[in-house]
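What follows is a single structure, and I will ask about it in a moment.
As you look at this complex, bear in mind that one protein chain is not there, while each of the others sits in place.
A, B and C are the chain letters, set down in written order, and residue numbers restart from 1 in every chain.
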Amino acid sequence: MIIVLKSNATEEQIKHIVEKTKKLGLKPNISRGVERTVIGLIGPEDILRVTPLEIFPGVEKVIPVLAPYRLVSREFKKENSIVKINKDVHFGGNRVVVIAGPCSVESDKGLRAIARRVKKAGATVLRGGAFKPRTSPYDFQGLGEEGLKYLSEVGKEFDMATITEIMDTRDLDLICKYADIIQIGARNMQNFSLLKEIGKTKKPVMLKRGMSATIKEWLMSAEYILSNGNFDVLLCERGIRTFETATRNTFDINAIALVKQLSHLPVIADPSHGTGVRKLVGDVAKASIAAGCDGVMIEVHDSPEEALSDGEQSLVPKQFDDLMEDLKKIASAVSREI
Amino acid sequence: MIIVLKSNATEEQIKHIVEKTKKLGLKPNISRGVERTVIGLIGPEDILRVTPLEIFPGVEKVIPVLAPYRLVSREFKKENSIVKINKDVHFGGNRVVVIAGPCSVESDKGLRAIARRVKKAGATVLRGGAFKPRTSPYDFQGLGEEGLKYLSEVGKEFDMATITEIMDTRDLDLICKYADIIQIGARNMQNFSLLKEIGKTKKPVMLKRGMSATIKEWLMSAEYILSNGNFDVLLCERGIRTFETATRNTFDINAIALVKQLSHLPVIADPSHGTGVRKLVGDVAKASIAAGCDGVMIEVHDSPEEALSDGEQSLVPKQFDDLMEDLKKIASAVSREI
Amino acid sequence: MIIVLKSNATEEQIKHIVEKTKKLGLKPNISRGVERTVIGLIGPEDILRVTPLEIFPGVEKVIPVLAPYRLVSREFKKENSIVKINKDVHFGGNRVVVIAGPCSVESDKGLRAIARRVKKAGATVLRGGAFKPRTSPYDFQGLGEEGLKYLSEVGKEFDMATITEIMDTRDLDLICKYADIIQIGARNMQNFSLLKEIGKTKKPVMLKRGMSATIKEWLMSAEYILSNGNFDVLLCERGIRTFETATRNTFDINAIALVKQLSHLPVIADPSHGTGVRKLVGDVAKASIAAGCDGVMIEVHDSPEEALSDGEQSLVPKQFDDLMEDLKKIASAVSREI
Partner (left out) sequence: MIIVLKSNATEEQIKHIVEKTKKLGLKPNISRGVERTVIGLIGPEDILRVTPLEIFPGVEKVIPVLAPYRLVSREFKKENSIVKINKDVHFGGNRVVVIAGPCSVESDKGLRAIARRVKKAGATVLRGGAFKPRTSPYDFQGLGEEGLKYLSEVGKEFDMATITEIMDTRDLDLICKYADIIQIGARNMQNFSLLKEIGKTKKPVMLKRGMSATIKEWLMSAEYILSNGNFDVLLCERGIRTFETATRNTFDINAIALVKQLSHLPVIADPSHGTGVRKLVGDVAKASIAAGCDGVMIEVHDSPEEALSDGEQSLVPKQFDDLMEDLKKIASAVSREI
């Protein structure tokens, strides 16, 4: 950590800071420049996080040197982590995993019809929401446990792994019982109670990036899970909120490339939410694989006109079939397979 | 709701849409322009929310006419709502309420020292976090129930109402037992499970705006609480996330003025988080009262150098004393009192 | 255009609006709903743009139905526009054009060394700035006409088309004399004097998206050029400004896909500025081609350590060689060539 002093900092103020940091067990190193004096602190930065050096008299700013996350970083673990869901579905290896299914589980029969199609086209994980985060209290909120049962049954029937979103710590046991992967949605990325509880399980979890979360904050939220003992974490980019209104979100393709470099964890792309517009989903899915993601998650509905949520961004099965052909070509162009 | 058709929409497509909307119980009204045909739908918009008309063949876009919130709007209730905490503390009336205290409750003694000062200067509500949402799992996470006890005791000792943040549905009973007002933090503004549970209580609640929430989404989250039966809601603007990095957040002064016009609920300003910089807190607090807010919440710590969280934005008691004098003058200039 | 009235709009106010719009030559169409009355206006929307209907008594909001741009839209021209620079370089066809070169022209010799390498690797357009937009007045501002001369000479020597940025209407003749394509930088996207002057020439122009411009505003700026008579316009996505600070800009991959659908003009990707980080340039270039762009522009410098601008995002020739091999594979996967 580096402390930049104000141009008019006094010797007494410098002394106060030096003493304080020594007391914390750090070794201060003073550089006196023409316009500014700078104090470099040698020692563990964690000690400093709880001390607000910014407000010590004479301090202009404090600059951290290290990234605040450890366990999720490439420095902690150099090689890619492989998150194994079952004997066939491994995230982070050479195969790009495709997750597909409806936004919400709406019925047993509907889910089965969709699963049959996406499985045939090459998807190996089935998605479907049972508890839905909806902006309006008047919108469809999901089928709850009934939806979880359908998801579990249909997943087994088609030999697909399953993923569903959690919204409340109280539902954790229920969801662990029925699904193979727990999804933490964008709105709960900084629901720290939830992160801690999931960290204590051994269940694979997909952590979506918050819609206004920096990459650093996203990795810090993953750190919550790893630091509680659960290392089976997938990171999912799903678009961020910007000033642009022509799309529902702005898919951050830079983040796909950067997070692969910063972290050893698998990175998943969600172009359905990342664009919010059905006719853009395919192009952004292709782009994501070209940029290096380890999986894509795509909303598919066999009758989007009747969908109870997110119909406007769902592909119909025929579109999904065609897209899978395109994705295989892109995967092959970057020496991967689907 | 208005449906704008594509320039090449066919008569068959128009017919399909008209039939669908009639089946939903709406009355479609077709206007054929030179370049576009537009269908206006007369009837309750709620019916339409669950039907993704955007994806019907021939549709270019769908435009809602009504705001999606009802109970929180001025149209539902014209006069200002008064949220009464106790016989002295009423939010939404002529008196601007001042909430003050440390970011976190750190000790019995420390809290008492701060309470004594802020009470004397004119604050009537004492703040203090017992469960802290922290970006890093390695940072101080709060004292938990012990902190709630201190807050309750000190509040009683100085005859101040109390407010503290909730982070988990499982803590609701505990917090209701100890505090007078429940705070929902920015990161939980769309924790819908939490909103619903709090909506079922009769406890006054302060809902902070999410750091990337639009005003509409913020009001929709309040709608979750009101629609579950709890009308004692305070709305708190605490700054939004923008590209600017010179301040921690960008305080949205427009939102203070606009939300007062859109909603009957009291609006509170949090300039401590809204700026994140101690030397800006005072000016933005003054601005907020000038713009019409019903309360301000300010972090005060008697020894910010030792604070376990947010020391860099806390005022010391002397600064708070001076600021209160300034705030009284501004309040008077807009015909209110503190 | 659609006018939504306030819930308490009076009959007199409605009459006033109806009369006003009739006077403008439009045909108003009134729909009276349960909660709101809505007036649809049939006739040319351009007439309405200059009349601020928002402020008429009784009006709640005014909603445009049509996109405000015409000449740049797919509705105006269905097939892709081909912008021909010379007999070999055509933007918008099956071949993805690669533009490469240094950020700034720094010397005759340096430019030649870079051009030799990028030409050999497959680039067909040479970039190089002579007038540089720099945030600081104390930074290198470019070689001016001397730089233009070098660019022109080296371009001819290696049989490459050339592109350079304009910053001032007064330099237009000079730049037209030396370069094949004029670049309008992000900071000048809404320099309307410049857009109009360039619109009056017949010179091909590449219009970069402003760093906080919506897609609509970007297309409107292109409309300025087309409506003045110049149809040889390339649209260049170069990243937008968001809250994320880990990258210099957020490359908007959605925009690549969407603008190809909204407009007939060729779309170029600039991953060098779109990321601002050398190690991300390659992945985002690949993603852009996968998403459908018609060209990529990449900064290359043979000695980035000595570059007078943007060294941190420039590739060295060896990296560029390798990237070109990757880009050819991606192009092939989407049935295009480089």
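Keep in mind that, in the parts below, a contact is a pair of C-beta atoms (placed from the backbone, for glycine too) under 8 Å apart; a residue touches a chain by one contact, two chains touch by 3 or more.
Predicted model, so just to flag it, every value in this text is computed and none were measured.
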Out of C:E35, C:E54 or C:D322, which is the one that touches the chain we can't see? C:E54
Of A:L24, A:V38, A:A113 or A:L174, which sits in contact with the chain we cannot see? A:V38
Looking beyond the chains shown, say which of C:M220, C:V233 or C:V300 touches the absent one. C:M220
Even though one chain is not shown, subunit C touches it at residues 20, 46, 49-52, 54-56, 68-69, 133-141, 167-170, 187-188, 190-193, 195-196, 210-212, 217, 220, 223-224, 227-228, 241, 278, 304-305, 307-308, 310-312
Going by the touch rule given at the top, which residues of subunit B touch the chain that is not shown? 212, 214-216, 240, 242-247, 250-258, 261, 274-275, 277, 279-280, 283-284, 286-292, 326, 329-330, 332-334
Identify the residues of subunit A touching the omitted chain, counting contacts across the whole complex. 2, 4, 7, 29, 31-36, 38, 40, 42-44, 63, 65-66, 75, 212, 241-243, 245
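Operating definition for what follows: only the chains that are shown with their structure count from here on.
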In angstrom, rounded to a whole number, how far apart do the mean CA points of subunit A and subunit B lie? 26
Touching two or more other chains - residues of subunit C: 212, 242-243, 245
